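Below are the structure tokens for one structure; questions will follow.
Complex shown without one protein chain; remaining protein chains in place.
Our next item is subunit A:
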Amino acid sequence: MRVDVARLCTRRLSSWRPAKDATVNAFVCAAPPAAPTPAHLPLHNVSVGVKDMICTSDMPTTSSSAMLRDFTPPFDATVVRLLREAGADIVGKLNCDEFGMGSLNVHSVHGPVVNPFQAASDSAPWVDREKRSAGGSSGGSAAAVAAGMCDAALSTDTGGSTRLPASYCGVVGLKPSYGLISRWGVISFADSLDCVGIMAPSVARTKHIFDTLNVPDPKDPTSAPEAARHEAASRAARAWPSAALSALRIGVPHEYFPAELSAAVAAPVRAALARLRAHGATLVPVSLPATPYALGAYYVLSSAEASSNLARYSGVHFGLQVPAPAGTAPGTTASTYARTRTAGFGAEVQKRVLLGAYALTADAFDNYFLQAQRVRRLVRADFARVFRAGADAPGDGVDVLLHPSAMRTAPRLHGSEADTDGLDTYVQDVLTVPASLAGLPALSVPLPVEGDDGWPVGVSVVGPWGAEGVVLRVGEFLEEVR
């Protein structure tokens, strides 16, 4: 079934939460009003927005790509089904970077997302506020939650796509451990890294949604079995039995405080660390020496997998198909594919598909793909060495790591900071990709806004695999010691 998404969604949106989204552009489609759910259900009356990379059978799922502009999946993603079964109100689909590729949410067929935040120093009316990026790729999810347009939002996170926008917009963003939340129905960017993320105004609500989605799924071959979840959670609990701040050991990795870190970020993060220590936590300087290599490895692996995952968008079986110009011969299979893929993919996607395809060629495979896999193992080993709940559990290990979620606050959408194509945007992911490569849970928690800049800053809590309980508890401490 083909639907004119743009027309349909504009009409719906105009009758729903008026005006608010007009200068944010978070929603790309609004759901028709849902039937009321029974009050006893855990997510009764909770409104949830869903990133447009997650399949919904009643709304188009575009991945912000012209390729899937009219595509309505024949099924709900497992996470959407679980939310519906728990009584949540799925209010609509949220803007993002095309196929999750981007850090600013400007690479979208639906247009960029504008950060709803307005600094205290900005005296203009809200609609005329300073226009900054909401971050990417899940910018729509972060912005919708930050603007109060939904109680929570589903996002995805391949290399930081949840934590970065959460940090820029001032909301909580959780990238769970790889394999805990089902990816069935989540449009793949890079399967070995993709996670469904959760955004909410508070850690408590984030946990509420996480608990609903944290179940094994037989439809996802990478879904962790119940026994592995239980084992990891109880090991983390044993390592920190009192769950008290006074017994918490926090690792501070010096590689995550590079010279390039902006002062607007460094100061509030150091202040937060100081408050935690004042309340009894132990701060432990640690080193994760493979960190500088993580970004390069991430871009090789994620682009290689993307080039493979995006090979299916040919226009033959579903999605956009660009016909031959009138009066010309239909041409070969190859020319049909080339026409459709040239028109259907945006510049950033094309760049990464080419990069990834190159990394997989016979000549480059060893130097790029295999080398990146080696780095990935080193990154994993780094983490395993520092956590006391880990398999290599050192006695003096830490329970969690704390570090800034982003190198800076949200960049302006226009002007010099809007350099959306340069290497600089890739560098924004430097603090978030290691946890993705290692498949670890990472939670970005907003810190009190302070300083000259006045824009939100997030701090990330990273724990061992399956230790969401510990990570979320530390997130709550961060909220409590403001």
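Worth a mention:
Definition applied: a residue touches a chain if its C-beta (ideal position, glycine included) is under 8 Å from a C-beta of that chain, and two chains touch if they have at least 3 such contacts; residues count from 1.
Here is the rule we use: contacts and distances are computed from a predicted model.
The complex includes a chain that is not drawn, and of the options "Ubiquitin-like domain-containing protein", "Glutamyl-tRNA(Gln) amidotransferase subunit B, mitochondrial", "Probable cytosolic iron-sulfur protein assembly protein 1" or "DNA replication complex GINS protein SLD5" the UniProt name matching it is "Glutamyl-tRNA(Gln) amidotransferase subunit B, mitochondrial". Considering the whole complex, the residue from A:98, A:157, A:255 or A:305 that touches the absent chain is A:305.
Contact with the omitted chain, checked across A:82, A:145 or A:190, is made by A:190.
Checked against the hidden chain, the listed residues A:59, A:77 or A:386 yield one contact partner: A:77. Residue A:334 is the one among A:39, A:124 or A:334 that touches the chain not shown.
Even with one chain removed from view, subunit A keeps its contact list with that chain: residues 54-55, 61, 63, 68, 71, 73-75, 77, 183-188, 190-192, 218-222, 304-305, 307-308, 311-314, 316-318, 330, 333-334, 337, 357, 360-362, 365, 369.
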